[in-house]
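Note that this complex is displayed minus one protein chain, with the remaining chains in position.
Letters A, B and C mark the chains as written, and numbering starts fresh at 1 in each.
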Amino acid sequence: MNFTKKMMTAALALAASAAHSADLEVTHWWTSGGEAKAAAAFAKAVTEGTDHTWVDGAIAGSGGTARPIIISRILGGDPMAATQLNHGRQAEELIEAGLMTDLTELAEAEGWADFVNPTALLDSCTLDGRVYCVPVNIHSAQWLWLSHDAFESAGLDVPSNWNEFVAAAPALQEKGIVPLAMGQQGWQQNIAFAALTIAVVGVDTWRQVTVEKNADVAAGPEYAKVFEAVVDARKLAEDSNVQDWNLATNMVITGKAGGQIMGDWAQGEFAIAEQVAGEDYTCLPGMGLNEVIDTGGDAFYFPVVDDLEVKAAQLEMASILISKEAQVAFNLAKGSLPVRGDIDLSTANDCMQKGLKILADGGVLPSGDQNLSADTQTQIEDLMAEFWASDMTAEDAQGRYASIVADAD
Amino acid sequence: MTLPAPSRTHQKTKRPAQLFRNLNAKFASIPMILTALVVFVGGTTWTVVHSFTKSRLLPKLDFVGFDQYERLWSSNRWMTSVENLLIYGVCSLVLTMTIGFTLAALLDRKIRFEGVFRTIFLYPFALSFVVTGLAWQWILNPDFGVQNVVRGWGWTGFAFDPLNNPDIVIFGILIAGLWQGTGFVMVIMLAGLRGIDEDIWKAARVDGIGVVKTYVKVIIPMMRPVFVTALVIIASGIIKLYDLVVAQTNGGPGISSEVPAKYVINYMFRAQNLGQGFAASTMMLLSVIIILVPWAYLEFGGKKRG
Amino acid sequence: MTTTSNSVEIRDLDLHFGAVKVLQKLNLDINEGEFLVLLGSSGCGKSTLLNCIAGLLDVTDGQVFIKGQNVTWKEPSERGIGMVFQSYALYPQMTVEGNLSFGLKNARIPADEIKKRVARAAEVLQIEPLLKRKPGALSGGQRQRVAIGRALVRDVDVFLFDEPLSNLDAKLRADLRVELKRLHQQLQNTMIYVTHDQVEAMTLADRIAIMKGGKIMQLASPEEIYNQPQNLYVAGFIGSPAMNFIQGTLTNTTFAASALQLPMDDYAFQNGPSDGPAILGIRPEHILIGERAASCAGQAEVSVDLVEGLGSDTLIYARYGTQQIRIRTEGNSRIKSGDVLNVGFDTRCSSLFDPTTENRI
Partner (left out) sequence: MVDLTSPVHDRIVDGPRGAKPKSRLSRRNIFLYGTLLLISVYYLLPLYVMIMTSLKGMPEIRLGNIFSPPVEVTFEPWVKAWSQACTGINCDGLSRGFWNSVQILLPSVILSIGIASVNGYALANWRFKGSEVFFTILIIGAFIPYQTMIYPLVILLREIKLMGSVWGLVLVHSVFGMPILTLLFRNYFTSLPEELFKAARVDGAGFWGIYLRVMLPMSIPIFVVAIILQVTGIWNDFLFGVIYTKPETYPMTVQLNNIVNSVQGVKEYNVNMAATLLTGLVPLIIYFASGKLFVRGIAAGAVKG
């Protein structure tokens, strides 16, 4: 029987495990098709590059579901060997409580500071001068993904920015195509909001609100335009009734929807569907209006463990994750940008090249994760969830947004 | 027969220390005592105390008074959660009680295949909320489920998409909740009906009282304790409503099907704002107390113990 | 010290459940080999007292001695008692044999000894054919025998019976009562027997302790209890139909109630006669009618309300002034309701009570 066989294999593996190999449980929330492939690339790199075994601890659902599990396990005294967390303020308290392994020595020995690009990534892994995490990729959330099929069937050209997209929407609707695919989850709606913000008001104003937390600006006339834009977008997404982001992406892939505002990880889904950037779909960083991307992304943390073997293995693993080979394999699968400025990504597709170019031009912003606490993020996501799903007016939404910003810490 | 010495005969023995009487019983009750004191009393107190702090990711005794509660009650999501729970709660209470009793009364009418019907009405109760939620998520799916089928029959204008319509999503959850829980209430009611003396029915018949009237005027008043029990059980279950929502809608669309239990878990773990989560769970506790105290008073207030 | 050895002694026993005082400063000595019945209506504390003797209830204060040993805080099994319960309390999952040997096994008595004792008890109680059966397959009477057997095998000094016959029907109850009496004569053990049935008490007991409100109202032989009740409660409790009570006054050994004048010359006054209000207690069979009434010193005219023929006896409910009077006479009486009877009071068999202390004068 299958199960018996598995038990046997497991038992044999256990018996065969030599003195210096450790099982490294790695938790992450990469569970969609493209993401899972990327995780597998890391697993392969670790398993082949060391004596240790990657024990996959994928937690389904978005980061919102997975993070609490990860954190409660670390706090609960049952830490995993390594875990994905968005770098930024999420891990601050855990680091302060001494629950995360200090990677500074490894980072200095390998000279991470020299090749990590942009350097902001390493900064956000650093607290009081010590490095606590390995950044593994750069994700940016300000992308508009467009379906060529959809626009062709409506007899339109593929838009080149958000404004054209809005203008083209009625024609799509006539054809029974949903103009904007939108998963009904707060974090997705928040991404759309953030992307629209940068597209509408530009980087400087955005920075005043998000980084400096200026509630007056948030309540001001410029931001009012953002909320008007969201109200427009909300109309375009009226008929989109999926929940998960990848189902929304799938609507774009199958031409049921004209476009989707989503992070660059959506690219993984297009890749799995064997679609080609520029032929089957188009990606517009910064919504085609303000060509900047944020430098959020994923990072790996290594909780403090008692087991000495695991301790040693953690450092080996950290070194592997940031190595050139693993970075290439992982990021190609995931559709994200590598954190090293010194690797050649000529194999990358059209969209990634766009991203790399923006990165090279320095059009980078810090991501929301780095600026806002989880608490504030959750409140904004809750607000967005409500705003997008109801007929709340732009003024109301803006007022509440401003008060969240005012209370943010 | 030798006589015992008088001094020995009237020797008094002292009462042994009470702590060591029936030591085995006390020893065996340690798990219960620990659970009651440490988890139930201790844990609850701990949570309540920490709800007055500004604990974020880690619990800290950094008191901020009622700040967390102020924020809680000014949070739209919490208000939506409470409102949803109220709608769900009232509808669920009224409907489960009515349907449960009606089903029990129907089954109590000397019918054939009673066992078969009972089995059908009760089986959903054996299923978890997760399974229930997923099953109904599928049936209510607007593209494939009931709406699509009815449209396929020719009523193209037919709209029934509770899970995608923020205004009625809570009723979509209610349908699933009723499906899962009414059988249970039916069984309690049936047990109550079967506990009523058959002579009551004979008397009612002799007096020429109709069936429905007998139920309303005689049987239901007699079953008051059963109704109260069912009410308390359903009510305390409603407050815990969590799995069903997570599986069926995960709070969506937007925040329109959020419930308090989900708010608690969300703020405790996801938003890393323990204080806020604790405040919300304390409010849940408070609402349970509001339900429980009058019931306990009615149930145990007058009676002596033993 | 007394000449007879005491089997069970109870000293100043108190038992409180919270504020409720179930037993109060209770003292009781039970002789070796005696059959003592604790009699009283429900809630009088008789079963509670038995449970205290058995060690099934922790006393609040006071001491219990069995065979001279202070057992107040000993486990029930260490007291040398056996107990028979109203509901038989047989272990349903064990055979009769298992039921009989359970206590012996707990006491770690060797197997062959257990076998011997079980066989002997089965023989005494004539339940040998039932040994392999489970209690569910036995009749009520058989079950009670097994329950007695369970006490028997343990070879104890004192048998405690907690209303053992009340779950049986009237016929069986009478049979088993006789058997119990025989068993006592055979074994000569001390037996303490709780019941609310006076017939059982009167027929079985060497002495009866009548209890009320956690106190013993009278402890005496059945005859004495019947004939010389020490107080109004005992007088009213024992006897069916109950004793007649007539309110009146006592002047110079003459009891007077309206027209009735009873010279109490034959009455044994406990503390000498004293004048004042008194209650005359007289049993229905001691109110005589017809010829025998004529020979009595005190006589009265009563009007008959109701007549009950019981076959062996006839009960007459009559009225003397405002007072109800019950009269028992032989069967086949021709008296009808509405008759006016001349009745005589047999003063030798009557009792006098002080209305304030309720004690016998």
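The rule is short, and it goes like this: a residue touches a chain if its C-beta (ideal position, glycine included) is under 8 Å from a C-beta of that chain, and two chains touch if they have at least 3 such contacts.
Being a predicted model, the structure only gives us computed values, none of them experimental.
S.K.: Using the touch definition given at the top, which of the shown chains does the missing chain touch?
M.R.: Checking the complete complex, the chain left out touches A, B, C.
S.K.: In the whole complex, not just what's shown, which of B:Thr53, B:Ser92 or B:Asn250 touches the removed chain?
M.R.: Here the residue in touch with the unshown chain is B:Asn250.
S.K.: Using the definition of touch stated at the top, determine which of C:Gly40, C:Gly82, C:Pro284 or C:Gly298 touches the missing chain.
M.R.: Looking across C:Gly40, C:Gly82, C:Pro284 or C:Gly298, the contact with the absent chain belongs to C:Gly82.
S.K.: Could you list which residues of subunit B touch the chain missing from the display?
M.R.: Within subunit B, the residues touching the omitted chain are 18, 21-22, 24-26, 28-29, 31-33, 35-44, 46-48, 50, 59, 103, 106, 108-115, 117-131, 134-136, 138-139, 144-146, 148-149, 152, 179, 183-184, 187-188, 190-191, 193-198, 201-202, 205, 211, 229-230, 232-233, 236, 239-240, 242-243, 246-247, 250, 261, 264-265, 268, 274, 277-278, 280-282, 284-285, 288, 291-292, 299, 305.
S.K.: Can you name the residues of subunit A that touch the chain not displayed here?
M.R.: Answer for subunit A: residues 2-3, 6, 25, 27-28, 30-33, 36, 39-40, 43, 55-61, 69, 72-73, 75-78, 80, 244, 246-247, 250, 269, 272-273 touch the chain left out.
S.K.: Can you name the residues of subunit C that touch the chain not displayed here?
M.R.: Missing-chain contacts on subunit C: residues 51, 54-56, 75-78, 81-83, 85-93, 102-103, 106-107, 147, 150, 154, 162.
Simple rule for what comes next: only the chains that are shown with their structure count from here on.
S.K.: Among line, ring, star, complete and other, which one matches the pattern of chain touches?
M.R.: Here the contact pattern is a line, an open path with two ends.
S.K.: Work out per-chain C-alpha centres and flag the one nearest the whole-protein C-alpha centre.
M.R.: Centroid comparison flags B as closest.
S.K.: Measuring between Cα centroids, what's the chain most distant from subunit C?
M.R.: Comparing chain centres, A lies farthest from subunit C.
S.K.: Distance-wise, how many Å sit between the C-alpha centres of subunit B and subunit C, to the nearest whole number?
M.R.: So the centroids are 54 Å from each other.
S.K.: List, in ascending order, every residue of subunit A touching at least 2 other chains.
M.R.: Residues of subunit A touching two or more partner chains: there are none.
S.K.: Listing for subunit C: what residues touch at least two other chains?
M.R.: Answer for subunit C, listing residues that touch two or more other chains: there are none.
S.K.: Over in the complex, which subunit A residues touch subunit B? Could you list them?
M.R.: 64-65, 67-69, 71-72, 75, 90, 92-94, 97, 184-186, 189, 241, 243, 373-375, 377-379, 382-383, 385-390, 400
S.K.: Which stretch or stretches of subunit B touch subunit A in the complex?
M.R.: On the subunit B side, the touching residues are 56-58, 75-77, 80, 142-143, 161, 164, 166, 250-256, 265-273, 276.
S.K.: In the complex of these two chains, what residues of subunit C are touching subunit B?
M.R.: Of all residues in subunit C, those touching subunit B are 1, 5-6, 9, 11, 32, 58, 63, 65, 67-70, 72-73.
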